[in-house]
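Heads up: the structure comes next, in structure tokens.
As you look at this complex, bear in mind that one protein chain is not there, while each of the others sits in place.
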């Protein structure tokens, strides 16, 4: 996004955003990371903090990306990238894999999104009602099924429009499911009252953040930043 | 059953009954044999005619009973008898095992029964409406799910009552599912017109058989016996 | 480091509440979590609903749990056994509630709970007294009965091998209800014959991945009885 002139704050880079989410994932959680930006989160969870990554296509316990000369052509993730399996990992078929998702066994799913609404609605699969052949993949299953849904996305679109909205204008992936949003500017909880800001990038003020946000923001009592 | 005085025919023994059914099971069928009398059928299918026996508790490809000193305590069938596994056999859990049954993948199930009605109704799990804690086990799944349901039972009860009836008086296991009945006196197909006799024990006449049977019998055009 | 192993039976049983629904694996004498059942007897939770294929044999294990008056209701497919004396007495005296469910429906209802499916339709039981009062609906001209998921507050499982992530294998017909009950339990507790290092189980051969398992107790119980 284009930072306002003379702003005394800087948005997080993609890697910083991923690292910020990684920081909040405790050992022992079963986690599914959406395609794109969320996938980077795994790089920021140290291997000795055992987080078990799940991929829709029947892989539980994914490890880091393989060295180029060590690729197993039979092992990919839902984003069709080559991955590795950690000791303790296992394979299953698609129905069992989605049983893990739909049955509430995945502690956390982090998805990217086009829009998140203040009531927790998420839109991340189709960019307009007229997109006649949008690709849903496993997004709806994950959004409806995971124990917790977090979103990791830029705060605004490339053209500066807020992605945190009062009401989604894009087709929904699932209604009322997002618990927390991590952007390049802030961390926000979805509460019954709407978005509560629990953290902001250094230097930005609440009012500056609100000015970049379509939905009304609240100050979380537990806010860690000014 | 008590044979009438001076009858010039003999009912089949239990082993003869089992052998008679075995004769009609072709190689390659997946077969589930009910507890009790039907279990004996497996003894009469030669090993070189490959019939794959299934047991509800997740065993596919059962072989003959083990020698007494070769029992694997971890391997039982649905009747809780110790069995063996043939090369090519496999294990699965109960939901997958019943998926095989309910999904129509079992070519044949042979059950015992208290009563079979001329419309194919079977009653084999509860002996009266007042039996408050009858044990159904997998009988209803097998009756409703197998591709073909055959019944193997005595023609009459110990007190001489016909088990082939116009209408079952005992609680049903499933309505309209029996395709064929093997008794110690005859083999009968269940047809839209009712029971059609396709075979009788040597020496018995159609009228003698009818006299022992509550439901009206028909002569099958393909009847092999007098 | 994730470590789902607990050291004592008391730890394994910790927090099981009165009124819980308890799923108990096993079919016949094979794959039964006998040690955990004894642990539950010791632990004391009462007013339980038990889901198991049958209501126990003689006066030990599950039958003893019943005999102690700790079970309000049993859901099973086969309310008989080689020696069902305890259940039959309680049942005759109206001191236990019974829900008879066809075996495949029982299995599928737990698999559904584990898979986040609240209800499904099955042909099993249609036209019988076990479908009385249940919704019947036609699909493609054939009637089916609607059955709902059975979720367990607790599942008691017997495994053959386990690692510290809770990955499990079973042995032969010891698999039976165990993997689906593991999926359907909110708190899944396992007794395992063998403990293996993480990474020792072939990832192609793990039947229950650790995601379905909360606690594992090493109980080298030995072979099932040969009856």
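Annotations for the structure displayed:
The letters A, B and C name the chains in turn, as written, and every chain counts its residues from 1.
Definition applied: a residue touches a chain if its C-beta (ideal position, glycine included) is under 8 Å from a C-beta of that chain, and two chains touch if they have at least 3 such contacts.
Not measured: the values here are computed from a predicted model.
In the full assembly, the chain not pictured is in contact with A, B, C, by the touch criterion defined above.
Note that of C:68, C:119, C:136 or C:226, the residue touching the chain absent from this view is C:119. Contact with the chain that does not appear here is found for just one residue of B:85, B:133 or B:220, B:85. Only one of the listed residues, A:10, A:44 or A:82, touches the absent chain: A:82. Mapped onto chain A, contacts with the missing chain fall at residues 55-59, 71-77, 80, 82, 85, 91-95, 97-98, 101-102, 129, 132-141, 144-145, 171-176.
Seen across the whole complex, the unshown chain contacts chain C at 108, 112, 115-123, 139-140, 142, 144, 148, 169-172, 202-205, 207. Along chain B, the points of touch with the absent chain fall at residues 27-28, 30, 48, 50, 52, 54, 60-61, 85, 87-92, 95, 98-106, 145.
Note that in this section only the chains that are shown with their structure count from here on.
Nearest to the global CA centroid, when each chain is reduced to the mean of its CA atoms, is chain C. Between the Cα centres of chain A and chain C there is a gap of 36 Å.
Looking at chain C, one finds that residues 111 touch two or more other chains.
Residue numbers of chain B whose C-beta contacts span two or more other chains: none are found.
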